[in-house]
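Quick one: this structure, given as structure tokens, is what I'll be asking you about.
A single protein chain has been omitted from the complex, and every remaining protein chain is retained in its original position.
Going by the order they are written in, the chains are A, B and C; count residues from 1 in each one.
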Amino acid sequence: MGTGSNFGFADGEQTGDSTRELTYIAAISEALREEMRRDPNVLLMGEDIAGDFGGAFKVTKGFEAEFGARRVINTPLAELGFVGAATGMALMGLRPVVEMQFADFISSAFDSIVQFAATAHYRWKGAVPWVIRAPSDGGIRSGPFHSQNPEAWFVHTPGLKVVAPATPADAKGLLLAAIRDDNPVIYFESKPLYRSLKGPVPSGAEALPLGEAAVVRPGRDLSMVTYGAMLHQALAAARRLADEGIDSEVLDLRTLKPLDRPAILATARKTGKVLVVHAANRLAGVGAEVAALVAEEAFEWLDAPVQRLGGLDVPVPFSPPLEDAYRPNAEKIYGAARRLALY
Amino acid sequence: MGTGSNFGFADGEQTGDSTRELTYIAAISEALREEMRRDPNVLLMGEDIAGDFGGAFKVTKGFEAEFGARRVINTPLAELGFVGAATGMALMGLRPVVEMQFADFISSAFDSIVQFAATAHYRWKGAVPWVIRAPSDGGIRSGPFHSQNPEAWFVHTPGLKVVAPATPADAKGLLLAAIRDDNPVIYFESKPLYRSLKGPVPSGAEALPLGEAAVVRPGRDLSMVTYGAMLHQALAAARRLADEGIDSEVLDLRTLKPLDRPAILATARKTGKVLVVHAANRLAGVGAEVAALVAEEAFEWLDAPVQRLGGLDVPVPFSPPLEDAYRPNAEKIYGAARRLALY
Amino acid sequence: MLTNEQRLTLYYWMLLTRSFDETMVAMWKQGRGLGGTFSQRGHEAISVGAAYALEPGDVIAPMHRDLGAYLLRGMTAERIFGNLLGRSGGVSAGRDANLHGMGDLGLQIIGFISHLPHSMAVSLGAAMSFVYRSEARVALTFTGDGASSAGLFHETLNMAAVWNAPWVVIVENNLYAYSTPLEQQMKVPAIAERAASYGMAGVSVDGNEVEAVYAVTSAAVERARCGGGPTLIEARTMRMLGHAIHDGAEYVPRSLLESWEKRDPVMTYRARLLEAGVSDEAVLSEIAERVAAEVAEAVARAEADLLPDPATVEAGVYAEG
Partner (left out) sequence: MLTNEQRLTLYYWMLLTRSFDETMVAMWKQGRGLGGTFSQRGHEAISVGAAYALEPGDVIAPMHRDLGAYLLRGMTAERIFGNLLGRSGGVSAGRDANLHGMGDLGLQIIGFISHLPHSMAVSLGAAMSFVYRSEARVALTFTGDGASSAGLFHETLNMAAVWNAPWVVIVENNLYAYSTPLEQQMKVPAIAERAASYGMAGVSVDGNEVEAVYAVTSAAVERARCGGGPTLIEARTMRMLGHAIHDGAEYVPRSLLESWEKRDPVMTYRARLLEAGVSDEAVLSEIAERVAAEVAEAVARAEADLLPDPATVEAGVYAEG
């Protein structure tokens, strides 16, 4: 159910100034708007995205007025069907951007994503240039069905690309890249960052490359490898560690498939100590792949065991003490990183 | 599509002798038959399982005659719906065993499995004691849609149990355990082993515990951690290595969720060298969790980097040279294990 | 025919539902809520009328606007407020949000999940367990106009018909799915008529008339109980507030709301009871006072209840035993 969160209201970001700061969600809207202006093949589909309403999070508020109902399509409640339809449009050369109302509902379209869209090019050169935008993650008291981070399912599935930006600039640049990419891309946007995070965003419509991680904070003593909202928790932990003389490198993966293996291995080899952090369930999560990769290919450089922090192996609980116990945060990252540094 | 494979025919196993050998598939049939005789709450559902036909692989041939149409229910082609119905039956205390015609089609029921069945007990103490039997794995020229090993999706999902037997005895004992377990269990059976593998099977209806791995071959020099059909490839590789004086320990995980962490760590600490092998796609597969676990908790004991062998990051291709390139086998395991031993 | 006492009972449950709902909405506006929640304003006649048609052994799988059904089945207002507030005494003990996860098999209630319309298939399974065990029980569930676009709607109706299941589904057609009006959801918005193409009974009812809802549901439930097979009931009503608590529903024409306001299921039933001499102002006021007190006490207890102990976060993922 589209339960309310305080992130449900647009707050009319101003645009146009090339040095301006935007919220994370405004950066997403801007990427969509600019790309729709640029490329007539881009269209939007999803539940409740049209009209003055503009979607559960108002990302597409005003879009129907600008681009018309032809390019901003409200769908019935039928994720499997409308993702399949997006695949058909994409095969015909359009570039549909599909909004899941919440990332949690992507499981309702799972079959169409992993079986049809993901495999069409390998099997018969059917290119499927769609993007699914999936508002993911929790920490905002939304319960098991509005807090999920289902990226691992898709990273494991051949043929998809998976993106998870952590900053407004990346949100814009990677969404542009995702739309322009000729493959099915799942774009996990972070609900907790929507309106809590502001940052500089270039006003030009320049795409960032998919598949490139970013060293957000260089450091010597240990590496934190993370993505999405956890980047900011990791940075907070790193600041606190810095006060204690521990110098953390923080790597933001940004793209989860394809993973930037060289960047992961570079930081691991540089510091010799790696802590992988994500909000998704830890067990068999994307962090397991990162840790396994490091263990396999940076073994000789490691001075301590690769550590992982992630959600517990339970559905995301609703009540604050439970959700806080479930989820990594700066405090827990600080503790794990400190132990690692002192190893 | 239910394409043919040479595993599609029953061959009338004899039963009744307590020292007898059964094929892997006959062991599955036997477990179902005995448990249905024992527990009136056990029933079967799935496409084409009833009547004289008895399912795409004939596992339930003759069952309708013995147990009646009430307990052997042919469903329409509606995986999402009939898994949901099984969940409702299970909530009412029945123990449905659902047959997927092929494991590949489990994605069609994904939503119901991961969102409803997996979470009901955590959320409101709704116990869901069903089993989904999923004929999985390839190597038999069945192409991208009849060769999948989708276990990682479910291992990552809180609330499920996941089983993957590699021998006829385990196939029987773990299926009995899965049916008697009060939780939703996905039971991945191995198509390539169905009729190619025979082994001793106890005639009694004794369940094996879920969550316990087995050291199938003790050894000193390195550990192979695997499950399903790959166990036999690993054992073949181990025999060849033994001829060269390399002594491999082979651990069969048997249950993938919950993972037997102590057994994994014990073998890792014993040999200091671990090779994880599965037929599923390697990237972010179950092997990543195993490797990450070893890297994290057996670090001090490791004499070489944890290695993984798995399927490539592509849909399972059909044509023999491609499928062979895609998939691990004894030869590839031998090579990787040898390199590891010599590290 | 309903007795006067039964009519007052229906009124009581509708008023309790309404009072709960109004209190909840007010609390959330005051910042005393946690996360989001759903108002069911306008749906009282459906959830109460339908649930009243069940026997105690029947199973019910409500959706997010069926507060009345939970209450009538014996789930206390305190436990439900506790769920909304994430308290340890809430139905899900803080694990699930708002009206989700409020299952209690002791009360024969199957908990709801967000993903629509999964209660349909699951409740069909419950119904099939009754057939399996030759029990004269029925399963009833609810779904929405929006949810009827999902494939599971079709899969479930089709299987229910083929299996001749003792199962009843009520489609609460409240003209909107979130912001999406009916005409963007389906070309022929006669949902009850879809039943025919499955070989299932289908009937449409005024969802603002509690006795009418009760009557068609009773008939469907009793037919199901006697082996007569499933029924699809379309109950027409209007969602009177936003989709969820944060939603102002500016997309709904005000005139539409005004016309439905005149047909408010609680107020019209109250007037009817007076008119027909079933009751008098004094009795109805006494019910209103009782309801207000119950709700106030439920809120007070729920607010005073503890949040769950974080040490329990990993408990209960699996059933043991």
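In this text, a contact is a pair of C-beta atoms (placed from the backbone, for glycine too) under 8 Å apart; a residue touches a chain by one contact, two chains touch by 3 or more.
Since the model is a prediction, treat every value here as computed from it, not as a measurement.
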Next item on the list: Could you tell me which of B:80, B:177 or B:341 touches the chain that is not displayed?
Entry: B:80
Check: Per the definition of touch given earlier, which of C:14, C:200 or C:317 contacts the omitted chain?
Finding: C:200
Item checked: Options C:188, C:282 or C:304, residue touching the unrepresented chain -> C:188
Margin query: Among A:112, A:136, A:167 or A:271, which one touches the chain that has been omitted from the display?
Written below: A:112
Note to self: So one chain is hidden, and I want to know which residue out of A:20, A:121 or A:261 touches that hidden chain in the complete assembly.
What the structure shows: A:121
Check: At which residues does chain B meet the chain that is not included here?
Finding: 1-6, 8-9, 47-48, 51-53, 56, 74, 76-81, 101-102, 104-105, 107-108, 140-146, 312-315, 317-322, 324-326
Margin query: Under the stated touch rule, tell me which residues of chain A contact the chain that is not displayed.
Written below: 43, 70-71, 75-76, 78, 80-94, 96, 111-112, 115-116, 119-129, 158-159, 161, 182-183
Notebook entry, point to check: Which chain C residues touch the hidden chain?
Noted result: 149-155, 158-159, 161-162, 183-188, 190, 193-194, 196-200
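The rule is short, and it goes like this: only the chains that are shown with their structure count from here on.
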Check: Which chains end up grouped together through touches if chain A is skipped?
Finding: one piece
Note to self: Using only alpha carbons, which chain's centroid is the nearest to the whole structure's centroid?
What the structure shows: A
Notebook entry, point to check: What whole-Å value do you get for the distance between chain A and chain C if each is reduced to the mean of its CA atoms?
Noted result: 36
Notebook entry, point to check: chain B to chain C: how many Å between their CA centres?
Noted result: 41
Check: From the C-alpha centre of chain A to that of chain B, how far is it in Å?
Finding: 32
Note to self: Give the residues of chain A touching no fewer than two other chains, as numbers and ranges.
What the structure shows: 104, 107-108, 144-145, 312-315, 317
Item checked: Touching two or more other chains - residues of chain C -> 92, 95-96, 100-101, 113-115, 151, 317
